[in-house]
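Subset of chains shown; positions unchanged.
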Amino acid sequence: MSNAIFTISCPDQKGITASLTNFVYQNNGNIIHADQHIDPQTNTFFMRLEWALHDFAIKRADIASAIQPLAQKFKMQWNLNFTDHRPRVAIFVSKNLHCLHDLLFRIHLNQLPCEPVMIISNHPLAQTVAKQFDIKFLEFVVLKENKTAKEKDQIKILKENQIDLIILARYMQILSPQFIAQFPFKIINIHHSFLPAFIGANPYAKAYQKGVKIIGATSHYVTEQLDEGPIIEQDIIRVSHRDTIVDLQRKSEDLERLVLSRAVLWHLENKILVYNNKTVIFD
Amino acid sequence: MSNAIFTISCPDQKGITASLTNFVYQNNGNIIHADQHIDPQTNTFFMRLEWALHDFAIKRADIASAIQPLAQKFKMQWNLNFTDHRPRVAIFVSKNLHCLHDLLFRIHLNQLPCEPVMIISNHPLAQTVAKQFDIKFLEFVVLKENKTAKEKDQIKILKENQIDLIILARYMQILSPQFIAQFPFKIINIHHSFLPAFIGANPYAKAYQKGVKIIGATSHYVTEQLDEGPIIEQDIIRVSHRDTIVDLQRKSEDLERLVLSRAVLWHLENKILVYNNKTVIFD
Amino acid sequence: MSNAIFTISCPDQKGITASLTNFVYQNNGNIIHADQHIDPQTNTFFMRLEWALHDFAIKRADIASAIQPLAQKFKMQWNLNFTDHRPRVAIFVSKNLHCLHDLLFRIHLNQLPCEPVMIISNHPLAQTVAKQFDIKFLEFVVLKENKTAKEKDQIKILKENQIDLIILARYMQILSPQFIAQFPFKIINIHHSFLPAFIGANPYAKAYQKGVKIIGATSHYVTEQLDEGPIIEQDIIRVSHRDTIVDLQRKSEDLERLVLSRAVLWHLENKILVYNNKTVIFD
C-alpha cells in the first residue's frame, strides 16, 4: 500500500502540528512518520508528515485541495507526494563512469525507487554501460558555440520525457543559468571535494598540493552559483603523504558513489527541504 | 524560560500525535520540538514532545494530572520533565580518571545541565580531582565480604541526596542486581570496547590479541546482565599493527570521554527512550 | 618498468635492515619503498622492501637464489614478488552480488591489478554479471551429501587454472578444512559484521536485535576457524533506531564493497604479512 508524504515550510506559529495531524486523524489516516524542525534564526517551521492511504477517507486526487485551507491559513510552501510514484530520472555523465555505474546497479537492486529514463553525455564512453543496463543513451557534443542550442534540445527532450530529477553523475560541463532555472532543486550534483574547500576544477590536485589529511565529497542541488547550491550530503576518508593524486582519485571515487547515492535516495524519499540555500533532511 | 518535555511509549494506533499536539495547542503552548518513531516489529509508538511553558494555560504542577486522561486512553508509559530541572548526579570512578575529569570540565563549561553532587570511589586516587572541582568525595573500600553492606550504605546516601543519575565513569566494581534495581535506567556506564565485542574484563588486551583494525567504546544503561544493557552511544577509532596495548588504551580513552559525555548529555536532555533492551534517541 | 617486492618475517636481531638494503644497493637497485615493524611481544621483525628492477644487476630469475644466504642467516620466512605479475583470481559468490559487481568494475577500471579467471557459485544468479563482464562462470550445486566431491572438483579446477587468490565475495557456503588447507592465506572473505561481534549467520538481524549504534564489515583471510582468521580490514557506519534490518543490510553492503576491495588491493600489492593470526599491513 502507498503512503502520502506532505512536506511543508512556513513561518512558525502555534497550532501547525496540531492542525495537520488532526487533519490526518479525522480523515482516518495512520501516521507512519512525522518529524519537524524549527529554525530559530528565521522563525521558520518545517515538517514532513507521512501517513498510510489505506482506510484514508479522502481520495488521493482530492487530498491536495482538502489540505489547501490549512496550507493557506499557515502560509505554507508545500509538496504532496506518494510513495508509489517512481520519479523519472535522467543521468548526465562525462568520462568518469563510477557514479553512473553505481546508480544503475542500485536501481537494479531496487535500492533507489525511480525510473531511469535516459543517460545524457558529452562523450560516447558511457554508451557501453547504458547497453549493459538497457537504458536509452543520448550523446550531445556540447561546444562553446553550440551550447545554447544544445541545452535547448536537452531541455526539450527532458520535458517531453517528463523527467522529475536530473542527476549529474560527474558531468564535467557547466550548465547555464537558463537550463538550471527549468529544474529548480531538481538537479543533484556530486562534487569531488569537501565543499567549500576546493571549489571548481581539479580538486584532487588541489588537495594533494595542499597536503590535507582528509578528503571529501559533496552532493548538492545545483543553483546558478557553481558548487554553491544547498549541500545534501558529505563524507570523508583519510589520506596520507603516501597517497599520490591517483590514490586520492581512487579513494574519492568511493566517496562520490556513496555520497551521491545517499542524496538521490533522500530526494526520492522526499526527505529533503530546502531553505536559505541549506537543507533540512528528515531521517 | 523553561520548557516541558513529555516522552511516551505506547501501542501504536491512530490519533496519538493529533491528541497530544492538540492538548498543547489548546492550552496555548508552543511546540519547540516533536519527534516520533514507530517500531513496526512490536507496533510500538514513541514520542518526544517539548513545548514552551511561557503562556501555557496549565500550571506546571498541574500538567501531569491534566495529561493523565490522554495517557490512560492510549495506555502510555510516560515521563514529564522540565528543562530548568537540573538532575542531581553521582559519579562513580576507580583509578582511571579521564572520564571523571572530562565530565567535571564539561559541567564546569555548562555543557552538561546537571548538579554534580558527589564522587564515589573504591580508591582514594580521585580525591585530588574532587578537590580541583570542589565536589564531595566518598571512598568506599568494597571487598567481597562487605559488598552487600557497603552497597546498602551507598544506596542510603544516594537516596538521601536525591540522586537522579549515577554515572559509572570507569568504575571497576560490578554492582549487584539489588543495587541496580534501585535505579532502573538511571545508571549509565562506559565500556571500553565496541560492544558486543570484547565483553568483560581487559578489552584492550583482547582487541590487541585479536588484531582488530578498529577499536570502540560503548555507553549503555546498566541492567543486571553485565555489559548487556541498552546501548546509548558508540564510537570508534582506527588502530594498526603499530599500536601497542598502551596505544590502544590511550586511543580508547579519547573515545570513552566522548561516548560517555554524549550519553550523559542525551539523558539529561530527556532524549532517550528505552524499550526491548534498546534505545530510541531523538536528536 | 617492474619492481621486486621482498617481504619477510624473522626473529629480530641487529643488522637485518642493513644487510637487506645493502644487498639491493650493491646490486645497483633503487629502493622505492621500505617499511619495517617489530613486534616487541614476540620479538619478531617484519619488512617489506620494494626496489626497481631497472638497472638491477641480478636477473629476475636469479634474485631468489642470490638472496638465499641472507634469508638463511636471519632465519627469514620470505616471499618474492614482482609488480608486473598479475595474480590469477577466482571469485566465489552466492546470491548477493554487490561485492562481485564491485570487484569486477574495479578490475575493469584497472584499480585491482589481477587477472579475473572465473566466478564460482552455488546459484545460477551470478551468471548474468559474469556475462556482463565476460568472465567464465561455473555453478556447483553443493549439498551436504556431495560436498566433499564437489570441493575436490573445485580444487582440481582451481589448481589447473593456476589460481593465486580466491575471493569469497559473500559466498554463503562453509569451506571444509581440507579445501582451506590447499590455499593457505590465499582465500579472502568478507564478513558482514564488525568481527568479533556477531560471528556466524545473520549478523544484520543480530545487530538490529542488539540495538547497536554502529555496524561494520570485516575482511579476513580464511582459516579453519569460521570467521576467526587474520583480520585485514574493517570499516563502520552509523545506524539509528530508525534503521530497519533492510536498511542495515543496504548500509552494510556499501561497507562490504569497500572493505573487501581494500583487502584485495593490499593483498595484490603484497602489503600484508600474517603472523600469530594477525596481519601487519604496510601502507
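The letters A, B and C name the chains in turn, as written, and every chain counts its residues from 1.
Convention: a residue touches a chain if its C-beta (ideal position, glycine included) is under 8 Å from a C-beta of that chain, and two chains touch if they have at least 3 such contacts.
Note that the structure is predicted; figures quoted are calculated from it, not measured.
**Student:** How many subunits, all of the same sequence, make up the entire complex in this structure file, 3 of them being shown?
**Tutor:** Assembly-level count of identical protein chains is 4.
We take it that only the chains that are shown with their structure count from here on.
**Student:** Go ahead and note the Å separation of the Cα centroids belonging to chain B and chain C.
**Tutor:** Chain centres of chain B and chain C, defined by C-alpha means, are spaced 42 Å apart.
**Student:** Taking the mean of the C-alpha atoms as each chain's centre, how many Å separate chain A from chain B?
**Tutor:** 37
**Student:** Note the residues in chain C that touch 2 or more other chains, in rising order.
**Tutor:** Those would be 240, 242.
**Student:** Can you list the residues on chain C that touch chain A in the complex?
**Tutor:** For this pair, the touching residues of chain C are 98, 101, 105, 109, 111, 132, 240, 242, 250, 254, 258, 283.
**Student:** Mind listing the chain C positions that touch chain B in their complex?
**Tutor:** 37, 39-40, 194-198, 210-214, 216, 230-236, 240-242, 244, 276-281
**Student:** What residues on chain B touch chain A, complex-wise?
**Tutor:** Listed in rising order, the residues of chain B that touch chain A are 14-15, 17-19, 21-22, 24-26, 28-36, 38, 238.
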